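What you see is the complex with one protein chain gone and the rest in place.
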Amino acid sequence: MSNAVTPAPAVAKEESGGALSFYGIWLIAAAALVVLPLVFSSGGSLTSFSLIGIAIIFALSYNILLGQTGLLSFGHAVQYGLGGFLAVHAMNAVASHNWPIPLPVIPLVGGIGGMAFALLVGWVMTKRAGTVFAMISLGIGELVASSSLILRSVFGGESGITTDRTSLMPLFGWTFGPQIQVYYLIAFWVMVSAIAMYALTRTPLGRICNAVRDNPERVEFIGYDPHVVRYFAYMFAGLFAGIAGGLAAINFEIANSAYLGATQSGLVLFAAFIGGTAYFFGPILGAILVTYLQLGLTNVTSVWQLYFGIIFIAIVMFAPGGIAGILMKHRPLIRAGTLGTVIPSYLVAAIPTLALALGIILAIETVARFSGGDVINLLGIPFVATAPTTWAAAAVLVVGGFLVARITWRRIAEAWDRAATVARDRGYLA
Amino acid sequence: QESIKIGYIDPLSGGGASVGEGGLKTFQYLADELNAKGGILGHKVEIVPLDNKTNPQESLVQAQKAVDAGIHYITQGNGSSVGAALEDFVTKHNSRNPGKEVLYFNYAAVDPSMTNEKCSYWHFRWDANSDIKMEALTNYMKGQPSIKKVYLINMDYSFGQSVRTSARKMLGEKRPDIQVVGDELHPMLKVTDFSPYIAKIKASGADTVVTGNWGQDFALLLKAAADAGLKVNWYTYYAGGAGGPTAIKQTGLDHQVFQISEGIPNSGNKAAMDFEKDFRAKTGISVWYPRAVNEMRMFKAAAEKANSIDPVKVAAALEGMKFEVFDGGDGFMRKDDHQFFQPIIISSFGTLADKAKEPFDEENTGWGWHPVSRIDTDQTMLPTTCNMKRP
Amino acid sequence: MTAAIQVNAVEKSFGNVAIIRDLNLSVAKGERHAIIGPNGAGKSTTFNLISGYIKPTSGEIRLNGEVTSGLRPFEINRRGLSRSFQVTNVFARMTVWENVRCAVLWATGHRYAFWKNVDNLPEVKRRTAQILDDIHLSHRRDVPAGLLTYAEQRELEIGITIAGGASVIMLDEPTAGMSHAETERAVALIRRLTEGRTLVIVEHDMSVVFGLADRISVLVYGHIIASGTPEEIRGNPKVKEAYLGEEVD
Amino acid sequence: MAELIVISTLNGVLFGMLLFLLSSGLTVIFSMMGVLNFAHASFYMLGAFFGFQLTRWIGFWPALVIAPLLVGVVGMGVERYGLRNTHKHGHVAELLLTFGLAFAIEEIVSMIWGKSPVDYRVPAALDFPAFTVFSTNYPAYKIFMLVVSVVIFIALLVTLKRTRVGLIVQAALTHPSMVGHLGHNVGRVFMLVFGVGSALAGLAGVIAGPSLVTQSDMAALLGPILFVVIVFGGLGSLPGAFIASLLIGLIQTFAVALNGSLASVFGPLDPSLGASPLTDIWNVTIAQIAPILPYLLLVLVLIFRPMGLLGTRES
Partner (left out) sequence: MLEVRNLHAYYGKSHILQGVDLDIAAGEVVSLLGRNGVGRSTTVKAIMGEVPPQGTIRFKGQDIAGLPSHKIARLGLGYVPEHRDIFPSLTVRQNLILGIKDPRRPGKWRLQEMLDMFPNLARRADTPAGVLSGGEKQMLTTCRTLLGDPELMMIDEPTEGLAPLIVQQVGELIARIAKAGVAILLVEQKLSIAMKISNRVYIMGHGRVVFEGTPEQLKNNAAVREEWLEV
């Protein structure tokens, strides 16, 4: 199962040239992070941005394992959680001894925590890849999560351990009480971590990780010990997961067993995969999507879990390369300047597909609210769950939408072929 | 008039879902009731369900969401673990965001610490905390000579632990002759099959079990007892919850399961019983949380007294407020720790002698709750260690 | 002078089946040595033993005089031995360039470095580029190895093997499945690239064997039945009936 | 004490058997198709709810047959329209598909049957104490569960030995098209295998439903432990899964039954030490760590014997 990574050929060849454009991307990203809260200033978006930032670091760290080294982990939350706990304890200690240590340093403590744990258990865990590793990580995950409920003095049992981020020494008058300040703290660390992790992929170690992912056996015959390589990867993943955990601890001012649990591990796996493990930036997209779904869906529907599930199934089935995979598919077309020829077919397809989606939503909500018999408000149109007209509408949308959509999807495929051929002829496509 | 939003932060998925759903129905019913009578100072009341999966950290995410959505009142009950986190949250939030205060109305998280060392000015609790309940429960048990061997089984978290410790302590004081033959803590909302625990209880030769288990952890516990045919007396906090009554009936423990609560369907109080009837008709469940009724009605009263829905003013008004509780009798919100005091009832579950006086059964078992002892408000007073920090 | 490879009385059995029986082999430094023998004779197994892929049941193997039997493949590789595989064995999802570069990294002393940027290691760049046009794949530089045609993959296989600059190169049927033209090209390539190095090669294509080898050992049922110059081997009757059969095309 | 031992053994064996019923299906799927089916427990839940509903309509015994079949059909559908298209994208994709499926199924179930436990009763025919040991009566139903599990075990052993299905699937994992060239209909075989696996889970649900709770979160409660069982027992080894189930069942029940803690053995620590991990470890009872033990086993086994108890291959 070591090759269980999206087989979508990783043409992840970031131009070695174009250094300017390369630094440009990072600068733009940084700028974006700075202005974001000014653009969307509502309290809600601040909270989401903070959570997304944390999720991004976490997902990227996970991809060091899955995407770069081909290690499928079911227990990545362990490093995240331990990082969180360590951070909380650190904050409390700093506060009580009022050491002159400002809050922004704390995530590093978390990181060290995560790394230390990886250092500790990593060697035995990474002996093998594939299913064995996956299952050990599952075991360790559950083990640590449950133990955290027993070692009450360290983990505080069910209720966890709380802290007060404002009790540390202020930095340039920043107390980090207000969310905005926390946001910038997180944003800072997102930048630092993302750059660091990207850099890592460009190092000899990073490259050998890829080699180990593709063919660990062969790696042994070019002088490397795959075990050591995996161990390194595992530690770096731990480091950044820990940083993410530390930030979470700062954001929530609490750490509890849930940090370490299977749910967290599952979510990060989702985020990474959905985003696309074959590209560095994939997990970033995944993290954004997953976090938004988590926060957003619950507001609009009571059966959010169902949509959650459906969306993931859909992405896995129709975009196995993740969102990044889809986007990158268009890269050669853009280069070849043939993208324009496919766009129309997209627009055409969008309509029936949307109808189909709406139909499904309507159907689900109808069932969900049937007993209540209350009103579903879809695009401002009120539907009564118990009204046959509503069911009819749903049925029409689903069936009709599907039939039409199928045709338009074929259109896309054809348009694609044409565009791709041209691209191939112009030599932008292997 | 924009409406008053109350964030209901409780489990709507996972192990606590069944309990959380019950609570949600209750509050939505109560909101409708208030709105039918013109709402609060003309504002409609709206319950906003926020699923916290019985997880403190998730609860904070939800609480933050609530705040971001401009909500100033949150209510929660299922789990002191969560309760503690929320109490901490409102305290911090209110001190950091003056003018954006949030009040936390607690209807069931009964870990005593929340109104003692951890107490907060922004937290109000309408449920008697677990020490108060245990005090009353042990007072009753004191009078039961049949009790000789007691077995304690509780969920492994702050509430369960406080039940177990206070039980040991109080029984020790009041009935030194009673022998505690077992003291179990099991993982919270994770156990699928309790038969191993039942086997243990059985082996211990206990004649009485004291437990604070709730939700599926109670239902499953009794289901297992039923299967093994364990026949003992049960002194419980939450036997009335979903699944409990069914399991009790299956075991055939006629009036051997006791529950301590601030009210029961067959209270004998006309108003309350009419309410119960209508409530059951509309929601399909029985009133598990009379305290929730008190909470909402008292919220209205306080807002009107303060003639404002500004949380700060409401909080001030609530402090020390006297209030006639749902099924008669007077209660009041103690200023020192924001713990509400009210009459408490110990009831037993079984066949109902007089269907006219006691019309309500549970989960169509034909059995219902019958009061065996009633403790008046002043008897329930316990001192508090809280030194309240007022803004 | 010590032999590049010295195999002394090596035995290897899987379960109770003895595959390699009392194998003795000595390859002098700088020599081009071919191992031929019927299918299943144990040629690849011999490769596996020497390269540390499997451990001998008994006996000893020396690389440049140093005992290597019992070492892990990467340890042996670091001591200057590199091998290719009979079945193509490349890094499918990485580009041709990446494939070769990875093979260069350890040798150029960058090891597990996580503080250097691979893209500006001039030495690495130079060597990788060099290898690529040695194996005529420069034009396919950015194609994921998995998408190469079979013949191209075989060439990449060779490229990866020699990239580390090991002093001892072992190739297992490098030209299998290649056409005559491709084969000839491959042979030329191998000859040039292994100039001044020690080469051990397994082949069934006699034109390759006789065209390339200084010495030939014939392996039958895990035992060397004859060893000598191409002429000697051609003439050897034992070899004829065990392997060559009647004359070859 | 003797009483406790006997009862615990019985309970342990029983829980073990339930685990086996569940994991048997998973072993078939995981070891044959290599799919880490995280939705397996969800199929178990479906089984329970179908069982409940059908029992309402047509009685328990018909339900016992039909419900698993329905679940099997659902499973086949999942394989045919989901996994089959995902297979070529690797195991993680398959796994995430089942992940999402688990989410969806849980919500669908709670949409239809609500979140509170449904009243799924033991059939009257089996609702009597089979026997009584030390005044603890042992429900006939549990004996019934026991018998079913054993029967399944034997049936599976026989069929898996007999049929070439196992071989075909294994071969198809690496070279699907070649298997096709040899004249085997790979698609159908995969669908069949997955169907059977799901049906087994469904069966487990139908018979476990009444004795445990039938509730929309029952899947989540049992999910991970199943992987422990099959990995611990050894991938692809049915006997392994059987033994592992029993072992884990017994260990967990006995752990609960025991009261020991370091404190009870060596006496309490000096209170002056205050709260520390040491005191936690010192005072934790074996009962409390019961839930952890399986995972501890899993990790140890994987470290020291990666192919599991009776397994032959590592993945």
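Miscellaneous remarks
Per-chain numbering from 1; labels A, B, C and D assigned in written order.
Note that in this section a contact is a pair of C-beta atoms (placed from the backbone, for glycine too) under 8 Å apart; a residue touches a chain by one contact, two chains touch by 3 or more.
All figures in this text were calculated on a predicted structure; none of them were measured in a lab.
Screening D:I168, D:M191, D:V213 or D:V231 against the full complex identifies D:I168 as the residue touching the chain left out. Note that of D:I5, D:I112, D:L182 or D:A275, the residue touching the chain absent from this view is D:L182. Only one of C:F74, C:F91, C:W106 or C:Y243 touches the chain withheld from this view, namely C:Y243.
Within the entire complex, the positions of chain C that touch the omitted partner chain are 14-15, 17, 36-41, 43-44, 86-87, 149-151, 173, 176-182, 204, 206, 242-246, 248-249. Listed by residue number, the positions of chain D touching the unshown chain are 164, 167-168, 170-171, 173-175, 177-186, 313.
Simple rule for what comes next: only the chains that are shown with their structure count from here on.
Interface comparison, A-B versus A-D: the pair with the greater number of contacting C-beta pairs is A-D. Taking the mean of each chain's C-alpha atoms as its centre, the chain lying closest to the overall protein C-alpha centroid is A. Chain centres here are Cα averages; for chain A and chain D they lie 30 Å apart. Each chain gets a centre from the mean of its Cα atoms; for chain B and chain C, those two points are 76 Å apart.
Chain C and chain D have Cα centroids separated by 49 Å.
Shared interface positions of chain B, i.e. residues touching 2 or more other chains, are given as 12-13, 156, 187. The set of chain A residues touching two or more other chains comprises 5, 7, 146, 305. Listed by chain label, the pairs that touch are A-B, A-C, A-D, B-D. Every residue of chain A that touches chain B in the complex is listed here, in rising order: 42-44, 46-47, 51, 146, 149, 157-160, 162, 164, 166, 177-178, 252-256, 258-259, 295, 298-299, 302, 305. By the touch criterion given at the top, residues 1, 3-4, 7-8, 11-12, 14-15, 106, 110, 114-117, 119, 129, 134-137, 139, 142, 211-213, 215-218, 220-222, 252-253, 256-257, 285, 287-288, 291 of chain D touch chain B in their complex. Only residues 51, 53, 72-74, 77-78, 82-83, 85, 89-95, 98, 101-103, 105-107, 110-119, 121, 142-144, 146-147, 160-161, 163-164 of chain C touch chain A when the two sit together in their complex.
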